[in-house]
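What follows is a single structure, written as structure tokens, with notes after it.
Yeah, one chain of the complex is gone here, protein chain that is, but the others are all in their spots.
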Amino acid sequence: MNKALRQTAFALLYISILGPMLWMFISSIKPGYEIVSSPWSLPNPVHLINYSKAWNENGLGHAFTNSILICVGALIILLPAGAMAAYVLARYPFKGSQIIFGTFLGGMMFPFFLVMVPLFFLMTQIHLFDTKIGLILVYVGFSLSFTVFVLTGFFQTLPNELAEAAMLDGCNDHATFWKVMLPLAKPGILVVGVFNAIGLWNEYGLALVLMPSPQNRTLPLGIANLASTQQYGSDWGALFAGLVIAVVPVLAVYWLFRNEIHRTMMAGALKG
Amino acid sequence: MAISCAPGGGSTNSTSASELSGTEPAKGKIEVVAFKGGYGIDFYQQAAKDFQAKNSGVSVTVTGDPHVWEQLRPRMVAGDPPDLMYPGWGLDHWKLADEGQIYTLDKALDSPAYDGQGTWGSTFEPSILKLGQKDGKQYVLPYFFNLQGMWFDPGVFAKHGWKIPATFDGLLTLCNQIKAAGIAPLTFQGKYPYYLIENMIIPWIQDIGGIEAVNDLQNLTPGAWKSPAVLQAVTMIDTLNKQGDFLKGSVGLTHTEAQTAFLQGRAAMIPCGTWLHSEMSATMPPGAQMQYFLPPMVTGGKGDPSAIAISIEPWMIPTKAKNPGGGIAFFKYLTSLDEAKKFVIQKATLMSIKGSDQVQLPPTLVEPARLFHASKTIYSYIARQWYPAQETEIENALTSMLNQELTPRQFCDRAEAAADKTRNDATITKHHLS
Partner (left out) sequence: MDKDSIRFSPAEQTALKRADSHKNPRRKSKRNPGRSMFIALYLAPALILYAVFVVWPLIQAFQFSMYRWSGLSNQSTMIGLDNFRALAHDDHFWNALKHNIWLEIVIGVLVVILSLVVAHALIAKGSSVKWLRGVILFPQMMSLIVVAILWMFIYNPQFGLLNAIFGALHMPGDQKTWLGKPDTALAAVGIAFAWYAVGFYAMLFAAGLSGIPAEVNEAAELDGAVGLQKFFKVTWANLWAMKRIVAVHLTITVLNVFVLVFIMTSGGPDRATDVLLTYLYERAFTDSNFGYATAIAVANFAVAMVLTLIILKAIGRDPTEARDFKRLKT
């Protein structure tokens, strides 16, 4: 590819990705009527009140907190549980371990919609419907497929010698895992953790069905509600501010870890 | 599986053997869940406080949300509903009635009213109360009610010397005048086609074919959707559309977008119920006004020119409520004359309680109230609630007609096909308007 062509291609890419996002940021600090009347002007004056409106009046601050609690809560359960299961499946083969692994894998195949109705019913029955802990547990359940899949592959690549050395040193299976193998798996767990965090932060479908009440809403639900609420149908400013509030934390986390993510994606992809 | 298998899928009408007496004194905790729409829930919350003050030992909680049915649905499934509920438009309350999930309230209506003067039932306007009945039994009760109609800005009209026409032909002429001034004559809430249907098409069907034409539609009479009245009414919309009398892009607008366009002066008229002012008051541009009018008549129509279409919003008592007696007691209080009058003044809407509009009416309510009292025919297009799947199909067909993908005749064919499907589906409970 000659240079000029490449530069043009790059430019087009940057514009098509960053363009809409930039427009979103700029619009978020304009008053609502200006977004509608002059969508291309720069904000004049800068209308930061959109953010406080979105945060306070429209409950996005509350939804933000809910999302943090739920994501962190889910990760705290998901990562240890997933790592433990992946470790066993990777290094301690037994009759049926392939089936179990396959079962976890199968979970990535179907949409949650298939289980939406029974899940809704189940949560109602065990009185976990519309509760943060209920959604956390459901999120963990649904994230296990991807997590176990990736971490199993990861554990399989760790060199055998270290585990054997630890065993010879007198470590039992438990100690080997927690003291030796798990620390080695940190990069894999980090990336899986980041991917899951981003996915759960943005998750909409399950939350929509299982968390209807306003005080329990997660951020995506809050945004959707803001977009459709009657009273604020014409408050575009607050809506754009809300979009930015939802997007910035994710972008920040992703940018921080982009190299690790990139590396693991490339490596994992090569393994097929 | 934990779903209990009850026999039959049609109308399992299993109300509990002992109906609500309506005479239980209020006691204990009463939980009320209400739809938070154009009128909010602050009124009910204040009434709850007043009720608690008047009844020691009683606590009333009122919660609500613009999507309150999403929380009510699982509660109904789990058998843990509130004592009094107003689910808004997202929960099929007629299905709840079918499945015996809400009480019949006839006995309660025969009990004394809140202020002791006569029966509770007699405090309601009969034509409105009837809308909450199925098979002659009262399942839901009305509170405020809405008049369907159209709105214009008298300030804008006065400035241009325009007048609201009395006939459809007059409307066409007026539209040309408005277009000449560079304004769109009409807009509508395209994302929700029922605005056009309930506020313009159905009234025009009544106007052309009489109330029988509308009743035929609601009673699923074969061929009703292909009647000349329906075809003509739909053609009128098509004419307006083809002549460019609708604001461009209306078909994709939400209700707030269309209504904002109207209030900003980009369109001169809009169909909407009498909740328009309450819904838009916070975002109305300064100087904008709104006044109610009925869709202009067709010359030579069979129908009653004073007829008005209304709609009610349902309040009900679930059979699995823990304190249904308390729910009734609180609702009796809400529907007392004094409370009803307060609601009229604060929320600028008419109420289903007799005499509630004998107050200083808010300006946007004057014309609707006058027309309501002068009307000889009060009706409601309630089939929309009875047959939701059919209604979706009819609304879709209307959207296609507005996008000029269908002719009016093809719209009628599709609507009739949808009605046919409903008629032949034994699993859908049929209602009948007498």
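Residue numbering begins at 1 within each chain, and the chains themselves are lettered A and B in the order written.
Keep in mind that, in the parts below, a residue touches a chain if its C-beta (ideal position, glycine included) is under 8 Å from a C-beta of that chain, and two chains touch if they have at least 3 such contacts.
It should be emphasised that the depicted structure is a prediction, and the values quoted were computed from it without experimental measurement.
Undergrad: According to the contact rule at the top, which chains on display are touched by the left-out chain?
TA: The chain that is not shown touches these displayed chains: A, B.
Undergrad: Going by the contact rule already stated, which one of B:Thr63, B:Gln101 or B:Thr187 would touch the omitted chain in the full complex?
TA: Residue touching the absent chain, from the options given: B:Gln101.
Undergrad: Looking at the full complex, which residue from B:Gly28, B:Gly252, B:Gly287 or B:Pro363 touches the chain that isn't shown here?
TA: B:Gly252
Undergrad: Identify the residue among A:Trp55, A:Phe129 or A:Trp201 that touches the chain left out of the display.
TA: A:Trp201
Undergrad: Need a quick check: the contact residues on chain B for the chain that isn't drawn.
TA: These residues of chain B touch the chain that is not shown: 1-9, 12, 73, 76-77, 79, 90-92, 95-96, 99, 101, 190-191, 248-249, 251-252, 388-389, 392, 396-397, 399-400, 403, 405, 427.
Undergrad: For the chain that got dropped from the picture, name the residues of chain A it touches.
TA: Missing-chain contacts on chain A: residues 1, 6, 9-10, 13-14, 16-21, 23-24, 27, 35-37, 39-40, 77, 80-82, 84-85, 87-89, 91-94, 98, 100-101, 103-104, 107, 109-111, 113-119, 121-122, 137-138, 140-142, 144-145, 148, 156-157, 160, 163, 172-174, 177, 198, 201-205, 219-220, 223-224, 227, 239, 243, 246-247, 250-251, 254-255, 258, 261-262, 265-266, 269-272.
Assume only the chains that are shown with their structure count from here on.
Undergrad: Measuring centre to centre with CA averages, how many angstrom lie between chain A and chain B?
TA: 41
Undergrad: Could you list, by residue number, the parts of chain A that touch chain B in their complex?
TA: Residues of chain A touching chain B: 120-121, 124-125, 129-130, 212-214, 225, 228-231, 233-235.
Undergrad: Touching residues of chain B toward chain A in the complex: what are they?
TA: Interface residues on the chain B side: 2-3, 37-38, 65-67, 70-71, 74, 77-78, 254-257, 260, 279, 282-283.
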